[in-house]
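Partial view: only certain chains, each at its native spot in the assembly.
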Amino acid sequence: MSLPVLLFASYADAFGARTVQVPVTAPCAVLDIVAALRVMPGGDRLPAEPLVAVNRTWVEASALVVVGDEIAIIPPVAGG
Amino acid sequence: METGVLHAAIVHAPIDVSALVARASHERVGAVSVFIGTVRDLNDGREVSGMEYEAYEGMAERELHAIATEADVRFPGVRLVMEHRVGLLTLGDASVVIVAAHMHRAPALDAARYVIEALKVRVPIWKREHYVDGDRQWIDPTATPVGKR
C-alpha cells in the first residue's frame, strides 16, 4: 500500500512536492515511513529522525499509522 | 470577567497590535504584557529584504491554542490574545503578537513569556529569509550558526 505524507518548507523543497505517496507495508510505524522517504529522490536531505505529526499531534517514531491518518513530516520549526 | 484563551489564530493579514491589546484589556485587569516579534534586517551578517512564513495551518493553530491553554492553567486568571502571521512579510512587520493581561503583573509577564518560548519550539511554522542579493534560505534554529561552526 502507499500512504500520503505532507511535507513543508525545506522538506517540500527537497522532494519538490507538498504531498508524496510513500510505499509501505502494514502494520506501519512512523519510522517505516521515514525510512521509505529517505530512499526516495530528495530523501537524502531528510534527517534520520525528523519531527513527525499524525492527525496534527506530535508523535514518537514508534507510533503506528493506519490508512486515513494525516501524516506530516515536520522540518525544524522556526516560528516567532 | 472572562479569562483564558480569548483568541489564538494564524492569520494572513497584518496584525493589528492595538486591537489585540484592546481585546485582552479589561477594567478588572491591572497589567498587560505584550510580546511582538518583528522582521529584522540582518541575520548572521546577511542583509535581509523580507521574511516568508509558512505554517502547517491546521496543526499550528491547534498547537498555539494548546500552548495558550497551558499558560492559562499555569497562570489562572490570565486573559490571552495572540496571532501569528504567515505569508511574505517585509522589514519591521510583526510576525507574532502575544498579549497576556492579568490583575497582577507577575502572571501577565510570565504568561506572555511562556507562550513565546513554547511557540518557538512547538508550533509548526517555518520561515525563509529573502536576502537583498536575491538568495533565499529556510531558517533552521537547530543548525549550528555559520559563525560558530
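Each chain carries a letter (A and B) given by its place in the written order, and its residues are counted from 1.
To be clear about the criterion, a contact is a pair of C-beta atoms (placed from the backbone, for glycine too) under 8 Å apart; a residue touches a chain by one contact, two chains touch by 3 or more.
Predicted, not measured: the structure shown is a model, and the values here were computed from it.
Q: For the entire complex in this file, put down the subunit formula using the displayed labels.
A: A x2, B x2
Keep in mind that, in the parts below, only the chains that are shown with their structure count from here on.
Q: Would you pull the chain A residues touching chain B in the complex into a rising list?
A: Residues in contact with chain B: 6, 8-10, 13, 53, 56-58, 72, 74-80.
Q: Of all residues in chain B, which touch chain A in the complex?
A: Touch residues, chain B against chain A: 37, 53-56, 58-60, 62, 84, 95-96, 116, 119-128, 138-143.
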